[in-house]
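Before I ask anything, let me first share the structure, which is written out below as structure tokens.
Of the protein chains in this complex, all but one are displayed in their positions.
Naming follows writing order (A and B), and every chain is counted from residue 1.
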Amino acid sequence: MEHPYAITLDVGTSLANHTGSWRTKRPVYVDRLPPCNAACPAGENIQAWLFRAESGDYEAAWRKLTENNPLPAIMGRVCYHPCQGACNRGEVDEAVGINSVERFLGDEALKQGWGFDKPETESGKRVLIVGAGPSGLSAAYHLRRLGHQVTIKEAGPLPGGMMRFGIPKYRLPREIIDGEVKRITDMGVAIEYGVKVDDIAETMREGRFDAAFLAVGAHIAKRAYIPAGAAARVLDAVSVLHSMEDGEKPMLGRRVVVYGGGNTALDVARTAKRLGAEEAVIVYRRTRDKMPAHDFELEEALQEGVLVKWLSTIRNVEEGEITVERMELDASGFPQPTGEIETLATDSVVLALGQDVDLSLLDNVPGLEIDKGVVKVGPNMMTGAPGIFAGGDMVPSERTVTVAVGHGKKAARHIDAWLRGETYEPAEKHELASFDKLNTWYYDDAPRTIQPVLADVRRTSTFEEVVGGLDETNALYEARRCLSCGNCFECDNCYGVCPDNSVIKLGPGNRFKFNYDYCKGCGVCAAECPCGAIQMVPEAI
Amino acid sequence: MEKDNPMTSETTPGDGVQKLHFYQKGTFTVGNRLVSSDERSVQSSIDRSNALTCGHRACQGCGEALGARYAIDTAMEAAGGNLIAVNATGCLEVFTTPYPESAWQLPWLHSLFGNAAAVATGVAAAMRVKGRREVRVVAQGGDGGTTDIGLQCLSGMFERNDDVLYICYDNEGYMNTGVQRSSATPPAARTATTPVLGDEPGNVFGTGKSVPKIAVAHEIPYVATATVADLRDLEAKVKKAMSIHGARYIQIDVPCPLGWGAASHETIHLARLAVETGFYPIFEAEHGRVTSVRKIRHQVPVTEYLKLQKRFAHLFKGDKVDPRVARLQARCDANIAEYGLLDAA
Partner (left out) sequence: MLKQIEGSRAMAEAIALCRPEIICAYPITPQTHIVEGVGALVRDGTLQNCEFINVESEFAALSVAIGASAAGARAYTATASQGLLFMAEAVYNASGLGLPIVMTLGNRAIGAPINIWNDHSEAMSMRDAGWMQLFAETNQEAVDLHIQAFKLAEEMSMPVMVCVDGFILTHAVERVDIPQQEDVDTYLPPYEPVQVLDPADPISIGAMVGPEAFTEVRFLQHYKQQQALSLIPVLADEFEDLFGRRSGGLLRTYKTEDAELIVVAMGSVCGTIKDTIDELREEGFLIGLVTLISYRPFPVDQLRDALAEAEHIVVVEKSVSVGMGGPLANDIDLALRNMAHPPRLHSAVAGLGGRPITKNSLADLFRQSLVQPWEGTHFLDLNERIVARNIHRSRKVRRSGPIAENLIRQMATEN
């Protein structure tokens, strides 16, 4: 239709007016590093797998998770979840129960029988792994995914290493370990049990291995000199926990004293309670806040009736009793003896004073250096001996399952590069998605009617090893509490709040893009992005 | 049923699990991939009509441009695209239709500053007489065109209960002409005609009017206030208004970065603070009675709202706190009391 001149216009003709020229700053989409991911020793992309879990696509979530960690059912039980300590949601209400969702996904995978894909191509390279603990299994999985032939030589009769012999069943049921290990062997990883490697160099030569990853656990209990009578019953934590697996239950008696302040001490005390001890007392020379064990584990132990004698050292052990000296912390926080002595009646004393690794297999390896009971490795996890890498308890680091899994992955990547004569360069880390980058208005503070449910969920997630895992509803709920820090979760806010209609929605899974022809650079999208995934960048003028 | 948040009552059936699911991840965001498609906002849709499209000449961060697209897209969807808009003179008209370009994508008519309500009455009557009952009519204007110069026509449209949804984009002043005072300008605010001079700098306390209340007094079927800071609430209200025939009035708080002296990225933040302080009460009324209010989620003192705006900067100049800040807080408190904006602790 021919319109009356000038006063009547065709619709949508404003598209001819490119208002983008007004802009002095432009918004750009960014992926910032979520604090949970940053804190994860296993390098899990937690935000990414929670994103998949929250829509109920658990298999996709599990597959995303296992890109970095092949052991989620184990991890969901034994990880000390530093991710949750870093979680930005903690500043809103409470951290997301990441660990419990991980466990749910791991269990779901075992229940549904999800497996890993075999590599599409074979590299023809052979890698030896010593030890089928978390670090070794992790490395095996990642190397296999990269197409390498992997053989694990394990001294023990079963896989799992310290996960099996150092962590009580009530925290980690053995069928979980078996299930997750089977998935790895199903990929074509070979595990030889009862094979103790005495000479790594020789073993490599014999087996024509191109590289090796050493992942021996710290199975040797540290001893401390304590004067003890001949009839005194003194055991070490490693053997107590180990014997739990042998079917020969340790005889600890009615009253048990555990000496030490780490998680192993708690495990032993709680095991003792489960074995029927009426009294399990932990003797620790410092205070609660100095205790290396995780507070939630202590809390659980206390709830189970474990007693703790703080600021105390054992001076002497006799049959039926021990002598304890009270300590005081000096200005530097170090315990000093006071001379105040008391006696405690006990049937046995279990020493939980830390563990060492058996490094005898490394004798006669040129270039390989050992310092303070651990192997020195470079940033690429390689020892001084070319082609021999090490991780887990063997290298200087925190000794947790999660750290070990992380070492396995990291070593695998470097080994893979090394095998190809290259150097692995990890991608540059994104800027941290700190709390100030978020606009938390958009996340709901759960309405009161729902709060009791929420409290239940949290309780469940905290006590999962005791109470059991989350059901699907709760897992979903917990997953949906994730703020998705620093990563677009397609909430459509930018698409909605743009006064200039200058955000193009690309459809589910494809996020958005800016239409810079019209974007005036007002910054509303960046200000209103809940998760801090938009950055305003000055225009070059 | 009391509807303190349209999302809780309207989109979730009695099923606790459903409710639980809904209250997750970006509950207040524009979109939520976790809810079923029929519960998603119009603005989140890739198929939204973009009734007000790119290339318009509104300032950076214009709340009115945003509010207009929010409202008209929702009305478009509710009317199945059978919508005609009548626009009063003002920013919205000027920045959308300077010859030779129009940013509108629906039939749109601009006549004068003060007659949008009456023109819309005429359009609606024409549709009725032409037997085109499916075509719905929206009139829209700023606060000047609504609360001042257009009030007579608006009142006439109300009392005749004409089948028009009138939407007022309230940016609290005559922004198009260079930020002069309107009867919607809040006390103490600096405008070009209420300068920071004399004994009572800024807009005078005890002046102004509430057109939503005036609308309620007409006992028309539906009156609501809304804000660009709460899209889902806004959409629910427009949708509801569109489900009703007769005179309807929605007033939307649309911050004006230029006129308020605020950073362009603060537009939605300011609108949110206006609600959370009690400065701008958000409510619904039907047939002369208030039927629901939008409760404050996290109450904040009015200073947090005021300090982001240069129009109130004179209140924070000296060493001492200007006593008029307390008067503005009292205004918020009075709103909170009148509309019951806070849940009992």
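The working rule: a contact is a pair of C-beta atoms (placed from the backbone, for glycine too) under 8 Å apart; a residue touches a chain by one contact, two chains touch by 3 or more.
If you're wondering where the values come from, they're calculated on a predicted model, not measured in any experiment.
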### Query
For the chain left off this view, which of B:G122, B:P201 or B:P221 is in contact with it?
B:G122
### Task
With the full complex in mind, choose from B:A65, B:L106 or B:I167 the residue touching the hidden chain.
B:L106
### Query
Which parts of chain B are in contact with the chain that was left out?
81-84, 86-87, 93-94, 96-100, 102, 104-112, 114-115, 118-130, 135, 152-153, 155-156, 159-160
### Task
May I ask you to list the residues on chain A that touch the chain which is not drawn?
1, 3-11
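In this text, only the chains that are shown with their structure count from here on.
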### Task
Starting from the mean Cα coordinates of chain A and chain B, work out the distance between those two points in Å.
49
### Query
Which chain B residues qualify as touching chain A in the complex?
8, 16-17, 19-21, 23-34, 41, 43-44, 46, 50, 52-58, 60-63, 65-66, 69-70, 96-97, 99-106, 108, 231, 257, 263-269, 272, 297
### Task
Sort out for me which residues of chain A touch chain B in the complex.
6-7, 9-19, 22, 54-55, 441-447, 449-450, 453, 473, 476-477, 480-484, 489-493, 495-502, 505, 507-508, 515, 517-518, 520-524, 526-528, 530, 536
